[in-house]
Structures are given as structure tokens and as C-alpha cells.
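This is the structure, below, for whatever I ask next.
Just one protein chain is left out here, and the rest sit where they should.
Letters A, B and C name the chains as they come in the text, with residue numbers starting at 1 for each one.
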Amino acid sequence: MAEPGTEDGPGERRRPPLRVGMVGHAFMGAAHSQAWRTAHRVFDLPLRPVPAALCGRNADAVRRAAERHGWASTETDWRALVAREDIDLVDICTPGDSHADIALAALAAGKHVLCEKPLANTVAEAEAMARAAEEAEARGRFAMVGFNYRRVPATALARRMIAEGRLGRLRHVRATYLQDWLADPGAPLTWRLRRERAGSGALGDLGAHVVDLAQYLAGEPLAGVSALTETFVRRRPLPAGSEAARGLSARAAEDATGEVTVDDAALFTGRFASGALASFEATRYATGRKNSLRIELNGEHGSLAFDLERLNELAYHDGTEPGERAGFRRILVTEPEHPYLDAWWPPGHGLGYEHTFVHQIRDLVHAIAEGRRPEPSFADGLRVQRVLAAVEESAAKNAVYTPTDTRSVPTAP
Amino acid sequence: MAEPGTEDGPGERRRPPLRVGMVGHAFMGAAHSQAWRTAHRVFDLPLRPVPAALCGRNADAVRRAAERHGWASTETDWRALVAREDIDLVDICTPGDSHADIALAALAAGKHVLCEKPLANTVAEAEAMARAAEEAEARGRFAMVGFNYRRVPATALARRMIAEGRLGRLRHVRATYLQDWLADPGAPLTWRLRRERAGSGALGDLGAHVVDLAQYLAGEPLAGVSALTETFVRRRPLPAGSEAARGLSARAAEDATGEVTVDDAALFTGRFASGALASFEATRYATGRKNSLRIELNGEHGSLAFDLERLNELAYHDGTEPGERAGFRRILVTEPEHPYLDAWWPPGHGLGYEHTFVHQIRDLVHAIAEGRRPEPSFADGLRVQRVLAAVEESAAKNAVYTPTDTRSVPTAP
Amino acid sequence: MAEPGTEDGPGERRRPPLRVGMVGHAFMGAAHSQAWRTAHRVFDLPLRPVPAALCGRNADAVRRAAERHGWASTETDWRALVAREDIDLVDICTPGDSHADIALAALAAGKHVLCEKPLANTVAEAEAMARAAEEAEARGRFAMVGFNYRRVPATALARRMIAEGRLGRLRHVRATYLQDWLADPGAPLTWRLRRERAGSGALGDLGAHVVDLAQYLAGEPLAGVSALTETFVRRRPLPAGSEAARGLSARAAEDATGEVTVDDAALFTGRFASGALASFEATRYATGRKNSLRIELNGEHGSLAFDLERLNELAYHDGTEPGERAGFRRILVTEPEHPYLDAWWPPGHGLGYEHTFVHQIRDLVHAIAEGRRPEPSFADGLRVQRVLAAVEESAAKNAVYTPTDTRSVPTAP
Partner (left out) sequence: MAEPGTEDGPGERRRPPLRVGMVGHAFMGAAHSQAWRTAHRVFDLPLRPVPAALCGRNADAVRRAAERHGWASTETDWRALVAREDIDLVDICTPGDSHADIALAALAAGKHVLCEKPLANTVAEAEAMARAAEEAEARGRFAMVGFNYRRVPATALARRMIAEGRLGRLRHVRATYLQDWLADPGAPLTWRLRRERAGSGALGDLGAHVVDLAQYLAGEPLAGVSALTETFVRRRPLPAGSEAARGLSARAAEDATGEVTVDDAALFTGRFASGALASFEATRYATGRKNSLRIELNGEHGSLAFDLERLNELAYHDGTEPGERAGFRRILVTEPEHPYLDAWWPPGHGLGYEHTFVHQIRDLVHAIAEGRRPEPSFADGLRVQRVLAAVEESAAKNAVYTPTDTRSVPTAP
């Protein structure tokens, strides 16, 4: 009976380890944990990810989470995590207000970084992060921002087809990201509804995804936008047990409401550098739409359409076919010819949301091992941030068309 | 063997006639003809439509069309048609540049009027028409504008459900009307691409439909808009045999191009009076989308979605249902409980595009017989025209948010 | 002002007339009437259909129907209609028990015949009819059976593609025709539930359609079948005012039920002559399925699928495409390249159920004018009848596989 992975056998375990420290263990932390555990089981990776340390502010909670998700140790201060020598990569799964601090410290400490989206809460932070990431590359350290929807096999296939020229000259991109969890005016005031934590509302949470996806698929940046934003419900009940509710009597706490300081919905139109037109909508008030990220691109020779609620499918219209037989085809993106799929199941056996994170890690690990910039890079994250800033500026100025800042990453002053 | 409809029998033929004179016999003329022939066969109408006269500029062509479509006589000058005493209603199926002249003359001559959309090419014309229609009502003459997509059973059902309060407070309307016949840069320069005939491009042709439908379904006017428009292909080949090509040699004609003077695509966002947000897109460059008018409305308690390419269906999400069993349902709008359907076939036997015109005539004839204003009225048509004007104004002013003129119809000076 | 269609002008009216006498004016009669009125308005027909006479047993009812649907005269005895010299074609829209008598008499009287499906209630009747139709051809008279679902543009396109070899060797056909109007056990006992009128239940009403469509699309006959049939609800309330209820007191009538003597549902599998496998289901108990005729064909090189509830669409999978981009495409069958469509509206403007009857008349009139057998012929109708008979025989014999009679039409004894 041979033990696998012992010294003298060829084996997974002899691949160099990539020791990961993750900050944050809520929804995103759970998704990333599952991905770190899974990626090297499915794909041949040049480095072996090791879930080394999990960091959270509450010692008990982080210990329970570490047990649940399989992390070998815990920290309660991200600065301690970043300082550990036995950590190669810091994975940031916290709200946006702490991204910049952690990422800059981790890069400075010589770690690779994976940072959840949106990259930061302000353009200034994002610029600093992108600059730091660029500098770190010189030292062989790399940073990626977690726009995981680039890693749905269907969107990756879409990008491949567009890069091959199958759409021809691009005319239109239309993208929506619709959810409905705020349709009920009685839903509580979580941190996602406070500007100081979340930076913005639907715009940064949902809009950031579709802006990145649109720029990624189009292969070019948005040149400018015109935007309307709205906060439909201005005050909401404080969540039970929230900090703000703590000082109040039970009864007062029950009645207490707080102000929503972010957008509930953002609509914007725009122009790509090439002249193609774009429209975007992000909202949390689309009753019945649970996670409806849809994007369609129309080009001179064809069109592509994707819907996250049917993530194993890609719709494709080949405009060069004879009219008699042309039509949007539903490509079931589950075949070995499709991105990422040769490592998974037989044809037709669909993947789910979590696998976008597995693919993200696969691509990140390859980039690190091969010493090249992973995508989406912090510079890509900055590009999204600048679009979001232009959206907010336009919305504040009566929707007037507002160019985005498309300069490259500024070098340090 | 009894002859039907003789003097002494009860019969369809004894119902008072409504003698129709129609101007124009292209695509819209054919659709209207079929509807005038059909409406009283399917529905019990208080008046019996009689296709009395067809008018077109070319005598041969109009005679052939009259034979084909079953019109009893022909005219080559619309002024002659309007002057005929044996005509009760003038149906205007010409391009937009002649709508105002014909409609004003017909109303002045004491005719009822059905006018294709968009109502006119300018707001000034539309105002004059709405004013004239209002004045005619005092004399028992009525005018309707042909926004036929209000008469799809599915959209009529949507309106009924919204009026019943099933969506609750409205949050979002998103509407697109996508076609693709200009995706090919070699497609010729038809009259629809010239401002002097068509008034505008995708905006007036397609955008007008979705603006009317959005205002109709929402039950409220758009308060303002922010718009981008674009003409992707600036010059196109002159159509073979076109007037502009006539003076040229064969070879020159082949090479000759003309300027596209209307928009190819229009994107706009907006706010309804109630604060709900709206987004619109009209384009002729959406490769693979043939006649894709889609509209979705999200309210606090539910959502509705419609797609003209599947016009026998309405999607409805009832947000008050338990989450376990909630979902967008596909209502097959072919049951006797649905608008217009009790007069047609058994359950599940779908209707087509042409039946929207049959329903339009049914409703128009009832309104005329009952002496009440038909909907959509010329005032409704004016409302759409004012939104289109605001769209053009915003597009000209860098997308700045532009309020629409929501005053009532101005009285004559 | 020229009158159209006068003696000296070229015109529709100078085309030779085809004077139609129709028997029956319920649902099918209404659909056929609309088609007779419409066909020559849309298509260039070599003969001009004239709705000359309508026949029904109740004089008042038939007079009202004639007025409503535009028939020039009425009859109350089909024998009188058949005897009229001013009738060229007899259109039979009655229940199946009278098809053979009327059709045989009409053919004997030198009329063309259009007969609703199923062709007859028994194979013997159908054989007599097919024989008579064959004999009539020698005299230049033609007969067609009304399997109108061959005339959906999408199914006609499917047939064209299959005939071109796009599916390659056929492997599977699966077809269902699902309705739900008997799901309620309280639904009344109409004539469709009595064997003596209807011949059979779901089998003849719905199954006949899918058997014909399957044989038409496959281009070959079913060689044998294995069947289960079921009558789920054995007794149903007598319809108010029905003959059977007439002798009873009001109270007794209310409680009175009658026996259902036909099948509620029929399931059968089979083999085509080529060895392809087939499965069929016809039922009136599929809650929520209103008119769900679906058929899918799988061949070595491709597949096609059709759903009557979305009749403007055809799904096509081209198995010869690279796996990366292959998928079922949704062909919107509304383009000028598609069968029948060049005569209708611009791209994307869908048709409805009624237009299958318009196309049926178009094809019938062409065949008559050109002196060739229309399709589906009475021989095709007989082929369907023989399959239905084999289904009933198999069902009676414990589902044992039962060959169908695939001999040609027997000649007269």
C-alpha cells in the first residue's frame, strides 16, 4: 500500500506550495475557500495552493470559519497576517473600504495579492494600488482583481470568439445586472447601503461587474458615460444588533431607521473608444430577478448574448450564414472544446457559480508561476473604477456626457 | 335558400357603414387593408367598415393595389379623397412628412382619422394635429394614432394587470426595439434614412413605439430624458431607380452614394413622473434581432416582461408569492380570459402581427360608434412626439437631462 | 377615378373564379372562411376563390354565419350544396362521421374537395375516399386533406431542410400533442368524446396531426406501432341543452352523466420504414399545455425541433459544425427566404395559427390550376388513418407491436 505524494514518488505534493492567507470569511471568503481547496484537484497547476491562514476580526468566528473551510491557522489582525513569512499570497475578501490598505501592505511585504472587486472605493485608492502592483511586478510579485465573471466558460468563450473577429466591427453592447433584494422597503440597512463602507451601492457592487465584463469582451475601454442614479428608499430599518442600534432601548431600536447613503440603482449609456454604443443598468429593485447579469454584443458580422442565470449557455448569431438557416444558437458551453471544460465532466454536465472562482485561481496560479501579469490586473480594476467615477460625476451633473479617464496607470509622484 | 344580409333579415349588412378611404398602400397599407377586411368578421362591431377608396400617387399602382386588397375605388390625390362625401374615415398610411397635412384636412372635412405613427415629423405639426383632433371631437369626429403594439393581447393584458395594481409602485421600465437591416453598410439609402421624409431614423420608427408602449403600460408620462444618438454609417448607396440616381449615368449611379441624415441608433434613459427609472434603445444594427421589441417593468410587488418576437406570451412574476414557488411565469396569452381572445380560436392557437391592426380597428370603431375619444389619441401621439423631441435635444446637448414638455394640448392661438 | 377590376383593366377579378361551397361553420368553418377571404389578397393565385355557399343544418344559424363570414348564399342540406352547378369545390368542415359521405358525393359530382382531418372515422371509409380521389384525378378533379400544420412556415422549412439532407440518416422522431381541456373531471361530454361522432378521442383529433407531420417531415411511412390508450374519466356531465339531456327534467339533466366512449390519451412508439424510432403522445390531460404540438427529429448530421406554441420558430442543430460553436439555433421563421414569407410582412413580423389555412388554400389552388395532385392528398390521409388503426389494434392487444398497412391505395373491386 503506497502512500501518495511521499518523497520518492512523483506527485502533486512535490510541486512548490503557494501558501495563501485570506482576509475575510463571509460570502466571498466561503467561495474563495472552496476554490482554493478545489483548483489543483481539477487542473494541473504548477504550484500547489495551501490554505495557510484565515484572518478575521472576531477570534471565535474566524476559528470556526477556519475549521469549516479548511484553513490551517487563524489571525485576527490583517497586519499580522501580512507580516507572516510563511504566506506567499494574500487574498482580500473584505468590504471595499479596506482593500487599499491591505493590498498596499501585502504588496509592500512581498506578497502576491488577489483582491475582490471593486478594486477600491475611490479612484485615488485604485490608482495607488495599480501603481503598487506595477512596481511589485519588477520584484516578481503579482496582483489580480476578482472579476470572476470573466471566468464563466461562456464569457471566456465569448471573448475568444470576439478576439477571433467573429462579430466584426462592434456596434452595440447592452448590459444589465438586476437583483431584487431591496424591492421590499422593509429590508434592513446593511453595510452595503452605507457609502463609508461600500463606496457606492448597486453601482459598485453590480455595475462594476458589468463594466469590467463589457470592457473585457469588447476588448476596449469605455470613452465616456451619461448616467442617472437613484435612491428609491431613503431610510431603512437598522439591522438587529447593528452598531448603530446598540445604544438604543429595545423599543427605540425597533423603530430606528438609518439613512441609505448609496445608490439603489444606476443607469448609464456610453461610447466605446471605437464608437460603439453601450448601455448599462444595475439595480437591486428588479422584482423577480435574482442574479440577472445579462450582456449582449452586436457587431457587423454577428452577435453574442449571455445570461448569468443560465451560465452554462452562450447565445451566438452568425450573421454571415444564409438567412434561411440563421438564428441565435444556444451553445451549451459544456464541451471539451470550451474554455476550462476539458478538466471537468463529460459533455453536457453543467458547472455552477462557484467554479468561476476555481478558474480564477487556476489562471492566477499559472500567471504567478510563469512570471507574467494576471488578468484582470489592478490596472484593469482601476479602469473600472474610473468608469464608475465618471458615472457618479455624470449623475451629479444632470447626466451630461462625461469622458472617462483612460490614461495609463500614473507613476508615483 | 336565403340570401344573407338582405333588407328584411337581421344582419351584419344592416349595421351602419363606416366608409373608409386610405392613403398609402405599401407595407402599412397592406396591413391596414387586411385589418379593415377582417375586423367585423371576427368581432361584433357597431359599424360595418367598408373599404371604399384607396389613394396613391401612381394611378396604375394604386389600381393594382386596390384590386389586390379589395378597395372599391381609387384616387391619386389625397385632397380629392378627403373631399369625397362618401368617405367617413381617412386612414393615413404614408411617411411622416405628409401626416399633418392630410390629417388636418381630413378633420376639417369632417372625417374621422386613423393616422400611422409617429404622429408627425415635428412637435409643431403634432400639436396642430392634437388641437385639431380635440376640436373635431366637439363635432363628433375622432382621431386615433396607430400605435398598434398596444393591441397585442399580451400588452393589453399587461396594462390591465398594472392598472389593477399587480406591480405596485413602479421602479423600472426597460425597453428596447432592435432590428438589424442596416448592419450591412451596403444596404441602400431608402427614404427612411432621409430626415426630410422620415423626420428621424430608428428614433421615430422604433423608439416611438417603445416610448408609447412604456407610457401606456406605466400609465404615466416620461418626465425627462438623457440621450445618445449615433449614425454609424454616414453614406450609403443610392437605391436603384431612386430620384437622386436618375440624373446620373448608369455607371455613376452605381457608384453614387447619398448622405444618411437620420440617426441609426438612439439610446436614452429617463425618469417617469412618479420617479421610476426608464431606459430605452432603438437601433437598426443589432445583428440577428429582426423585430425585437422588448419591454420589462419592475414594481414593488411584481414584474412583467414582453417580447414582440414571442407575441403570444407575457412573462409575469408575482412578488407576493412564497419564495419557494415564485418565478417568472410564461402566460400563453391565447385564452378566452385574455383581451380580444374570446373572439378568436380555441386556447393555445396563437395570433400574429397582423391581428394588432384588427384589434386597433375594433377599438376605433367602438369608440366612434359610442362617441368617445379612442386611444391612443392624437394627444397621446403628441406626448410621444414631445419625448422624441426631448431625446433629440438631449442628444444635441451632450446627453444632458432634458425635461419633456408635459403640458396638455395647447389650444389654438 | 378608375374602378378596379373592370372589364378592360388587367385585374385580379378577371382570373377564373373558384367557387367554394363549405359544409360546417363552427371553429374550423370560421378558420377556413378567413383563409378563403385572405389567400388571394396575399398571394398571387391563378384562380380567384369565391365564397359562394355555406351549408349547415340550422337555417338561422347558417344564415348568421354566412353573413358573419362573408358567404354569398346558404344551404341546409349538404346534398343540395353538392348538387349545385355553381360550385367548383366543396370544403368539408364537419365532424369525422360525415366526411366520407360528403366527400364521395362531391367527387362524384365533379367537385374538387378539401376535407378536414382526420380524413375519416374508419380505414374503410378512408380507403373509399382515397380511391375516389384517385379516380377523380383522371377527370381533373382534386382532393386534399386538411393537415394544416404542414403549412406552418417553420414546418415547411423543416421539410425543405430534411429533403436537402441536412439531418442525414434519421434516427429518432419524437412528437407530442398535449392539451388540457379534460383535466377537469367536470368538463362536459361533448361530441368529441363520443365514438360514433368523433371516431376516436385524442388519438384522431391530436394524434392524427402528429402522425401526419412525422411522416411528412421524415419523408417515409411508419412501419409499425406499439400503443397504450386510456380513458381516465369514464363518465362526464351531459352538456347543457344536449340531445341526450333533452328528455330529462331540469334536475335530472343537471345530474345526468354520459359515458366517454373514446380515448383520453394515446401513447405509442413505432418504427419508420428506414429503421428510425418514433414516439408519440396525444392527450387532453396535460395541465397547462394548451396546444402543445412538439416534434423533434434527430439525424446523423443534425436535428430539428418545432413547438406549435412558438410557431414562428424552428430549432436547428447543425451537427457538422465545430463543437466549440455548435448549438441548437432558434431560427425566427419570418424572413423572405422562408416558405410563404415573401408574401407577408417585413422580417420578424410573426404569423399566427390562422395563416396555416391561408397557406393551405394557396397550395391547393395552385395544384388545382396546374392539374396536379395537392398534398396532403387523400392517400396521405389514408396513410394516417391506417396508422391510427394500427394504434387502436395494438392498444387492444396489450401493446404488441402492430405493423401498419403500407400498401398503396386499393383499386376499386
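Everything below uses one rule, namely that a residue touches a chain if its C-beta (ideal position, glycine included) is under 8 Å from a C-beta of that chain, and two chains touch if they have at least 3 such contacts.
Remember, predicted model here, so these are calculated numbers, not experimental data.
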| item | value |
| --- | --- |
| Candidates C:Glu230, C:Asp307 or C:Glu324 - the one touching the absent chain | C:Glu230 |
| Absent-chain contact - pick from C:Thr94, C:Thr155, C:Thr269 or C:Asn291 | C:Thr269 |
| Which of A:Arg37, A:Arg169, A:His301 or A:Arg325 contacts the chain that the document leaves out | A:Arg37 |
| Those residues of chain C which, in the complete complex, touch the missing chain | 167, 171-172, 174, 176, 178, 180, 183-185, 226-228, 230, 232, 265, 267-271, 275, 277, 279, 281, 283, 285-289, 298-303, 317, 319, 326-328, 394, 398-401 |
| Residues from chain B at the interface with the omitted partner, ascending | 157, 161, 314, 316, 318, 322-332, 335-338 |
| Residues from chain A at the interface with the omitted partner, ascending | 1-5, 9, 11-13, 27, 31, 33-34, 37-38, 41-42, 59, 63-64, 66-75, 179, 181, 289-292, 308-312, 332, 334-335, 345-355 |
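Assume only the chains that are shown with their structure count from here on.
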| item | value |
| --- | --- |
| Identifier of the chain whose CA centre is least distant from the whole-structure CA centre | B |
| Same vs different contact residues, chain A with chain C, by half of numbers used | same |
| Distance from the mean Cα position of chain C to that of chain B, given in whole angstrom | 35 |
| Chain centre separation (chain A, chain C; CA means) in Å | 55 |
| Where chain B touches two or more other chains at once, by residue number | 289 |
